[in-house]
Each structure stands twice: as structure tokens, then as C-alpha cells.
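All protein chains but one are shown in place.
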Amino acid sequence: MALTFNPKIFQDIDEKYAAWKKKLGKVFAKKPERLKRFSTVSDKKIADIYTPADLKDQDFAADIGFPGDYPFTRGVQPSMYRGRLWTMRMFAGLGTAEDTNRRFHLLVREGQTGLSTAFDMPTLMGYDTDSPKARGECGKCGVAIDTLKDMEDLFSGLPIDRITTSMTINPPAAVIWAMYIAMAEHRGIDRKVLGGTIQNDMLKEFVAQKTFMCPPEPSVRIVTDTVEFGTKEVPRWNTISISGYHIREAGSTAVQELAFTLADGIAYTEKALERGLHVDAFAPRFSFFFNSHLDFFEEVAKFRAARRMWARIMKERFGAKDPRSLWMRFHTQTAGCSLTAQQPYNNVVRTALQGLAAVMGGTQSLHTNSLDEVLAIPTEEAATIALRTQQIIAEESGVANTIDPLGGSYFVETLTNQMEEEAFELIHKIDHMGGMLAAIEQNFPQQEIADAAYHYQKQIDDHEKTVVGVNKYAIDAEDIPVEVLEIDEALETIQIEKTHRVKENRDGAALKQCLEKVGEACTGTENVMEHLITAVKAGATLQELCDVFRDVFGSYRDPGIY
Amino acid sequence: MKHERRVRVMVAKPGLDGHDRGARIIARAYRDAGFEVVYTGLHQTPEEIVEAAIQEDVDMVGLSSLAGAHKYLFQTVVELLRERGAEDIVVCGGGIIPDEDIKKLKSAGVREIFTPGATLDEIVKWVKENVKPR
Partner (left out) sequence: MKDLVEKVTSGDVRTVARLIRDVDDGMPEVREALKELYPYTGNAYVIGITGAPGVGKSTLVDQMVAHLRKRGKTVGVLAVDPTSPFSGGAILGDRVRMQRHSMDSGVFIRSLATRGHFGGLTQSTRSAIDILDAMGKDVILVETVGVGQDEVDVVRSAHTTVIVVVPGMGDDIQAIKAGILEVGDIFLINKSDREGTDKTLNELRLMIEMDQKKFDKGLWKPPIIKVEAVFDKGVDDFLAAVDEHARYLEQTAGGLKSRRSPERVRQEMVEMIKARLFEEVLDKLTETGEFDRAVDAIVKGSLDPYSACEGLVFPALAGLPDEE
């Protein structure tokens, strides 16, 4: 394979570089550099300049190549945004199913091409609204789903056979998915045509987001059941959205986000292989979900490295043949943790830059945060601005005119290589510990993230890192001029009444039998999915089914790593 | 035996949301400021937090919430402490909490609310000035 650069040029570059450095030395002797240390938001050191010499060992064909070609550094499809723009998928969910349904209809009218559902905390943790654990939480950060009836109201009137639906749910993902399938079947839609995503990534819950229900082993077993079921029954569905987003939000560095996410992907792949599935049967339905943070080039490099690494892992480690198994398709959300309550309109700009990084990194779909997300659930106006931000990037800025426009930048290619190298080092460390489940048990990723988060906070407090409007350019006694969406406290009562009505109108004996079947499947090795679908059709609530999981597998408690 | 009161604080996460980045960072900052920090971990009910605060004889309970349920959760902690005759334990909170709610929570007895952007130094300073070992 030919090198990108003619080796002869390096001597010339070295000479010119030395001369430039000398000149630079003279300049800084008079007045020193602006910062003592130039580093990314992850505190990765950045050099003053990058040249072809940094890419001496780069093999264009093997490492960069063309979009749609292995190792997919420049994009998974040959056409990328020349063919079709990314999916503008805005996360929405609030109050009752009916409220969110209205928001969904609005978003579809506004031109959004995919739906994304946020659930409230009780739903995310597998509790019904009438549980004592759910007090005060109904509808607060998403929609409450207790029963199949709620699911039917949530998607009422929406063309679910044509639009894809993403559901951000983890411990009870199998139950929520069962409700979605049951809802579609009640409407006469074949499960084979359903397209969408359940997040269903339990490993990152233990690592970062801490929404957990059962211990890691059985949690991953249920995830594997959904992978197996999806492969056979719902072939257009993405069964796991392997997520780095929350790892980053918990305070990790970009490299940690990359490494832990891929290590999670490796763990799920191994579990599905143990189930006897062929890698090319299930791997194409794995999708990914990343954060797009503040440091523009670091993020672009991260996305490019992620694609290349996953392709290499799938090909070299798991022997995947189908190109779709090698594709890392990913959704991106801009970094919620980077938004500030102070001078909140600045968040529009932050989000625009982060959205741009995601697009430069070749994302398949994108959620841009609303400016008021740090204050409360977004208002409609703020959500619209966030969507418009994407539309401006897509249709005004011209950045989507050519594919991988930053490919070939000495800096971006070097950074891409470095991210890959450092992330593989971490993955090897995890392999050595016995894989991600073992590493989690030893609190390795949790501790790494806790350390990184504390380091960053210290840097902000010590003014080594700038947060505009917070530790620099702050306004004293600032009056925050943003309208905040209030969730009606009465909603809890309304939802509880609705759930009770469903509970009163069920065939008790049939329900009991359904729950027992789920329990038997959990205890044994039979796949739980079909039993869950039958159970939700018989009126089983989310919590009733999750209680079966908790009874059989036990509950996981926070090990409290700080 | 050195007779000296050390500041003891509790960092607690009421409710179901698992966003513990802030709670974990603040626990470390308190330790580095010389406080003894009892950490309760996630998913605590107000009742569990109050019982733990009393058993641990802390001077302050710091609550963190990022999923919107702060009004019920923070208020209940204050009320339960009062019921147990432990209103001398200072309650403060942090998280994504709108101004309107801050006013309500303060009038309900929550001493201070820290919103995103408050620096560790500010928070630690506030504790040093407002929380004295009892």
C-alpha cells in the first residue's frame, strides 16, 4: 500500500519545522504563550502545529480510505449527507402520554423525521406511578408509562409503520418494547415492519447513568434476550443503542467515553455469540449513541476513531463478514452537562458548535439540546430553536456539501489516531480484567470517571478551563429571562387514576398466569420477550413485570463510588 | 483526646434519578475541605435520608436532584427532620431547580439551593460559614 505522502518530503518538513520553531521561540521570548498548557476539554495536550510528519505512518487506504469502505473512518455510507441528511431526532417526553403525543404531532408537522421518547423516572426504574417510590416524580422528566393503554395513547394517530421511534429506556426496556410491539399489533401492524431503537444498554447504567434494577449479570441476560428476539422477530429494530452519552455526562473524558462504550459493545457481542447467534445476524442491529461535547476537534476525531475502531473490532476480533456488522451507526446528542444556567441564551451557541461537530463526525441522527434544558423541561419555543439550529447547519452553512470535510487535516487525522490508540489501551486493560462485567464489579470504569469528573471541576474552579458566563464574563445578580415549563402536580393523581382503571378491568386469573410464565422464563433459560408481549396484552403493568424480574434476579444497589 | 468538633455532613440523593456526578464531586470537595462526609448513595427516600442523618448525627444534609422531583423530596426531608425534633440539622440542596421553586423551598426551610454553575469553592465556603458543628 502506498503511503499518503512521499517519504522524501519529510526531510524537508523537518528542516522547515525546526526553522519555524526557532522563529516561534523568539516571539515567545518577548511575550509568552497565551496559556501555560493547551489542552482539550478532556485535558488532552494539544501541540502548536501538526504537519504531514505526524502522519508519517498513516496508510491512506487502510486507515482513512473512502466513505462506505472499510474501516469507514470517513462514514458508513458511500453517499453520506450527499444522499440524505442525518435524521433530526429530538428527544421529547413530558407529563402524560396524551401530552407527549401532542408534542410528537407538533414535531412531525415541523419536519422532524424520527421520534424520540423520554420517560419519567418511575418508568425508567420500573415503577408504576402509584408506587410509593414514585411520589413526586410523575411526568417530571419524561412521560409516565404504566400500562399498554398509556403506550397506545402515546403513539395515537402517528404513522408508526413509516416513522422510526427511539425509546430511551434501560432496565425495563424489554417490557416497554413489548408494549410497543403489542400496541402495533393491536393496530394491525406487523412487528416485522417496525423500525426504531430501544436504548437497552444496561452496562453503561452501572458505569455511569445509575438507572439500574437487577444485578449486572441478569440485566445483561435480559438484554441478550431482546437481541435474540429482535434478530428473529423484529428485524428492522435496533435492539441496543450502545451509549457513551451518559458516560460523558457523568464526567468522563472523550477517550474514556470511546473506550467504555466500545468495551460495552464487545461485552454484548460476546453474550449474543454465547447464545449461539451468528455475529452477522445480530451485529447490524447494534447502534451507538455518543455525546458531542465542547471541544470541537476532539469530538470530530472521537467520532471518526469510533467508526474505525468498531469496524476493526468486528472484523478482526469477531470475524464479521457482513459490511453492516462493521458499520458503526450512531445517534448523537449535544452535551447537556456543558449547558449553563447563567446567561442561558449562550447555550444556543454551544449547542450549535456541538451539533456542527457531530455533523463533521458523520452522525446518523442528532438531538440538539434546548437552551433551557439546564433549567427544566424545554418549552416548545426552546425546542424549536434547537431544531432550527440543525436545519441551519444542514441547509444554510454548506458543511454538508462534501463528505468528511475535515478528513486529511493533519491535526484531525493525528487526533483520530491518538484517540484510537488510547481507547484501545483502555479496552485491553478491561479485557485483562476479564471483560466489562468484571471491570464493573471491580468498579474500574466508575472510579476512572469519578476521577476525571473531579479533575475537570477542579480545573474550572481554578480557572484553568473557561466556562463563559460562569467563571469568566459572569454577570452579577443575573436575572435569568427564560420562561420555564411547569409540570402540573395534579398530573400524578390523574395518572394514578388511569392506571387503577386499567387494573380494575383485567382478567385476574389470566394475568396471574401470564406473570407466572414470565417468572418461569426468567428462572430458566427461555427467552422472555414473547411472554412479556402476552402479559402486557393481558393488562400487566410495567411494575408488575419488573417486580417479577426483581423477585427472580434480586435488586442491585449502588456501590457508591465517588 | 483532642476535644474538637468536626463538621459532619451528609450527601444524599433522594428520588429515583441517578445523576450522581454532582453529588460525588461535592462529596470529594467536602472531604478536601476537612469535613466528614457520610454518603448515602442513590435512590433514597426522604424517610431513609432523615433516619440516616439522625443516626449519623450530621450537622447538615446536602440533597441533590436533577429530575424535577425536588419540590416534594426536599420539602419532605425538611418536614421529617422537624417531626423528629432535628430541625437544627441544616438542609441545603443542589440541582436543576427553577427560581420559582427555590423561593418556595427556601420558605419551606431549605437553607440554600445551589444551581448548576455554583463552584465548589462557593459551596464549601457557604457550608463553612453557615454550618457549625452543633
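Every chain is named by a letter (A and B) in the order it is written, and numbering of its residues begins at 1.
Following the convention adopted for this analysis, a contact is a pair of C-beta atoms (placed from the backbone, for glycine too) under 8 Å apart; a residue touches a chain by one contact, two chains touch by 3 or more.
Note that this is a predicted model, so its numbers are computed, not measured.
Asker: Tell me which residue among B:57, B:83, B:100 or B:121 touches the hidden chain in the full complex.
Answerer: Of the listed residues, the one touching the omitted chain is B:57.
Asker: For the chain that's not shown, point to the residue among B:38, B:60, B:73 or B:92 touching it.
Answerer: B:38
Asker: Looking at A:195, A:215 or A:323, which residue reaches the missing chain?
Answerer: The missing chain is touched by A:215.
Asker: May I ask you to list the residues on chain B that touch the chain which is not drawn?
Answerer: Interface residues of chain B facing the absent chain: 1-6, 8, 27-28, 30-41, 44, 47-48, 51-52, 54-57, 84-86, 133.
Asker: At which residues does chain A meet the chain that is not included here?
Answerer: These residues touch the chain not displayed: 215, 442, 554, 557-560, 562.
The criterion applied here is as follows: only the chains that are shown with their structure count from here on.
Asker: So how far apart, in whole Å, are chain A and chain B when each is placed at the average of its C-alpha atoms?
Answerer: 30
Asker: Taking the touch rule as given, give the residues of chain A at its contact with chain B in the complex, in rising order.
Answerer: 121-122, 124-125, 127, 132-137, 140-141, 205, 209-212, 249-251, 337, 339-342, 374-377, 450, 453-454, 457-458, 460-461, 467, 469-471, 480, 484, 486-487, 489, 557-562
Asker: Quick one: in the complex, what on chain B touches chain A?
Answerer: 15-21, 24-25, 27-29, 39, 41-43, 45, 67-69, 71-73, 76, 96, 98-100, 115-117, 119-121
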